[in-house]
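Heads up, one of the protein chains got dropped from this complex, but the rest are sitting where they should.
Lettered A and B in written order, each chain numbered from 1.
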Amino acid sequence: MDFGPYLLLASLEGAVLAAVLSLTALGLSLVFGVMRVVNVAHGEFFMLGAVASWFVATFVDETLGAPAWLGFAVALAVAPLAVGAFAWAADRLVLERVGYDPERTIVATIGLLYIVQQATLMGFGPDARPVQPPFNHRLALPWIEWGEEGLALYWPWGLSTTSYKLFVIAAAVVLLIAVWLVLSRTRLGLVMRATQFDRETAQAFGIPVDRVFAMTFAIGAGLAAIAAVLIVPIQQAHYLMGGDPLLLSFIVVIIGGLGSLRGTVLAALLIGMSDGIISVFFSPTLAKILATLLVAMVLVFRPQGLFGARPA
Amino acid sequence: MTGLMKPGALHVGVALLLLAANFLLPEYHHGAMARVLTLAVFAMGYNVMFGYAGLLSLGHALFFAAGLYGMGLPMQHLGLAAEPAFLLGIFSGALVAAVVGALALRTAGVAFMIVTLMFAQAGYLTILYFLEYTRGDEGFVIAREARTVFGLDLAAPEVRYLAAWLLFTVAMFVVLALVRSPAGRVLVAIRENEERARMLGYDVARYKLGAIVVSGALCGAAGAAYGLLFGYVGATFASVQYSILPLLWVLLGGAGTVLGPLLGATFMFYLIDLSSGITDAYMLIAGAALVALTLFAPAGLLGELRRRACPWLP
Partner (left out) sequence: MSENVKKSASGGTAKMETTATGAGTSSLLTRRTALKGLAGLGAAGAGLGAMPGFVPYIQAQSSAPIKIGFQVHRTGIGAAYGRWYDRVTTAAATLINEQGGINGRPVEIVAEDDGTDPKRGAEVVEKLATQAGCDVAYGTLFSHVVMGSAPRAGELKIPYFVVSEGHHVASGALNRWTLQPGICDVKSQVSAMAPYITSTLGKKVTMVYPDYAFGHDHRDSLVPAIQAQGGEVIAQIAIPPTETSFTKYFPQIPRDTEVLYHVMVGPAVLTFVKEMGEFFGPSRPEIFGFIDSLEATDLTNPGLEYLDGTYFWEGMPRYAQEGGPQFDAFYREKVGCDANGASVSDPKDISTYAHMFGCWETMFVIKAGMEAAGYAGPSDRQKLIEAVEAMGEMPASEMHPQGAKIFNGKTHQVFGPQYISKVEGGKLVLQHTAPIEAGMYPDEVDYTTMSF
């Protein structure tokens, strides 16, 4: 494939990754920002979203005999709620009891990671299971070429995307705007920001900090679950699928600046897009090595993140 | 302070007990304990950094793998003998730890954890990248003929157990000497209150780096020994799971106790070994153990014991 079309294709693929990643990482970032804890089980919430989506879609499509799009739509609503409820319970049962101590929380969430993963293995099995997309059409894309008769359009071999992938990108944008509106325009957002800014003062003003924390944890998990519901018609639900999103979300949250929401979205774009484009130039494994080293170096030399303004 | 008597007797006793176990254990547990003792050294290395210097790393698989490959690659490709290869493994662990430590120590807390995690991930991917030499995830087998030290066949069960015991015992007394030395007390002072240690004039960064290098050397020794004793070198040992495991062992046994890592590693090994007879999802039990520990016994088994009954426990 020529370089130009190749780059376009890689960018489109990168955009899909960036879309899913920004939602997942936003969840992690929100939890870190408000609660000051790192949730290592975040990838498992993503996985739970995918698995819940499979259960819901299979039930609606096969048991009720409804069309595929309805199963997907119901999953999009139900899976994040279910995962959010689970996260809420986990917060109340575990995180609150360790007093949100940063290090103990990490260890507890590592434990949670194994519990969720293995429980899924027992209940869902070890297979990768597909969910049907609500719609899926291959869209061949044109490219411009400077031919003998000036500019000409042509359809390069292989340059294409699917309608569902474009939907994922659009849905992520809508959801990101919705999250931003909630955080900036609603009372819940105000309370969350107040808690993030100064936990003690918020408490003094009568904000029920523990409930805010539980809610934040649930919303963070729900965001990961939504991202998973969106991606699962492209990939499949599998009990070990949480590892990659977790690592990538870490990378994004750090590059974007710990706790900075705007930075997180920007970093998700950067990481998502570069993942597609770097693979044009480098061996993918080498690209991943460089990306992880970059994250380490950012933390060492610029701990506020590439886009963060103040130290975290 | 009960002085040196009680702790000294306890550790000599443990070493002797483990030595006696060589002659008493049934075959399966004999082999299993050789494994556990080697892994306990890995956990002790982790404990030097986490338990005493208060540095929580999520990347210790890197140091273990540095020892494993620092030993394995020269043996496989250059025909190096086991003895120098083992020393090279220890050196690799220490060297990698020094480099990672020098960079990671510019951060603290959560950032430190993530920096170490990222370095370990980069190390894991590097092993996969140089598949030509490492054979990636499949790894390679170290020929049985090469696995001899001073003419002793490490694959023989008795020799293997005693080699693991020797390594463990040396490591245990090294750690014991370290934590009872002035430097060890400074480390604990730094863990408890870094500012105050700095005000007292200690070069905090140097002490921390020292702890990391010692930790790396111990983990490297464990990795090199594991490869030599069990004959296999593979990338799985560099994966993130092997960064979590020493943390789990140390937390379980008791961070900041000399014998905690051994207790944690032993307990965890048998917990998984026995529970895998009951359920497929035996890691569920590891997860539940982690959560239960953070909730009910954050100091670990020996930590709780020290808190409640034996304040002299090192």
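Descriptive notes on the structure:
To be clear about the criterion, a residue touches a chain if its C-beta (ideal position, glycine included) is under 8 Å from a C-beta of that chain, and two chains touch if they have at least 3 such contacts.
As the structure is a computational prediction, the values presented were derived from the model and not from experiment.
Across A:66, A:128, A:188 or A:207, the residue that sits in touch with the chain not pictured is A:128.
For the chain missing from the display, the contacting residue among A:81, A:152, A:240 or A:297 is A:240, taking the whole complex into account. Although one chain is not drawn, the whole complex shows that of B:91, B:119, B:230 or B:249 it is B:230 that touches it.
Although one chain is not displayed, subunit A still touches it through residues 1, 5-6, 9-10, 13-14, 16-17, 121-122, 125-128, 130, 132, 136, 138, 140, 157-158, 160-162, 234-236, 238, 240-241, 243-244, 275-276, 279-280, 283-285, 288. Residues of subunit B that touch the chain left out of the display are 26-29, 31-32, 35, 128, 131, 135-142, 144, 155, 230-232, 234, 236-237, 263, 266-267, 270-271, 273-283.
Keep in mind that, in the parts below, only the chains that are shown with their structure count from here on.
With centres defined as mean CA coordinates, subunit B is found 34 Å away from subunit A.
Taken together, the subunit B residues at the contact with subunit A in this complex read 56, 58, 103-104, 106-107, 109-111, 113-115, 117-119, 121-122, 125-126, 128-129, 240, 244, 247-248, 251, 279-284, 286-295, 298.
Here subunit A touches subunit B in the complex through residues 38, 94, 97-98, 102-108, 110-119, 121-122, 243, 247, 250-251, 254, 258, 283, 285-286, 288-289, 292-293, 295-297, 299-301, 303, 312, going by the rule given at the top.
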